[in-house]
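All protein chains but one are shown in place.
Our next item is chain A:
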């Protein structure tokens, strides 16, 4: 079945497909974002906050951030594999990238669903 492509049996295919599906999702979200900005045309703080107020928009935005970070993580991983032949250095850089991605994901979650907002 097609979803087998997302299992550990096909690790390369899984990464490749994930990155592309995330790209498609992000492209659709960006169009929706543009439409929403044109529709609501926020000009001050309350307008800007109203844009992010509906729960469904926050869920979509959260989904967008997950896709963006997965996409970026896979992309930077490929870049490191291509350009950093030194294995220890690459592992260290990859570790830094991993930490950054997890940090960004937590930050995005807190911004969208945190107590402060």
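Convention: a contact is a pair of C-beta atoms (placed from the backbone, for glycine too) under 8 Å apart; a residue touches a chain by one contact, two chains touch by 3 or more; residues count from 1.
Here, contacts and distances are computed from a predicted model.
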Quiz item: The hidden chain: which UniProt name fits, "Phosphate transport system permease protein PstA", "Thiosulfate oxidation carrier protein SoxY", "RNA polymerase subunit sigma-70" or "Succinate dehydrogenase cytochrome b556 subunit"?
Solution: "Succinate dehydrogenase cytochrome b556 subunit"
Exercise. Would you mind spotting which of A:5, A:35, A:59 or A:107 touches the chain that isn't drawn?
Key: A:107
Quiz item: Who touches the missing chain here, A:59, A:79 or A:92?
Solution: A:79
Quiz prompt | Sites on chain A contacted by the missing partner chain, in the whole complex | solution = 20, 23-24, 27, 30, 44-45, 48-49, 52, 68-69, 72, 75-76, 79, 100, 103-104, 107-108, 110-111, 116-117
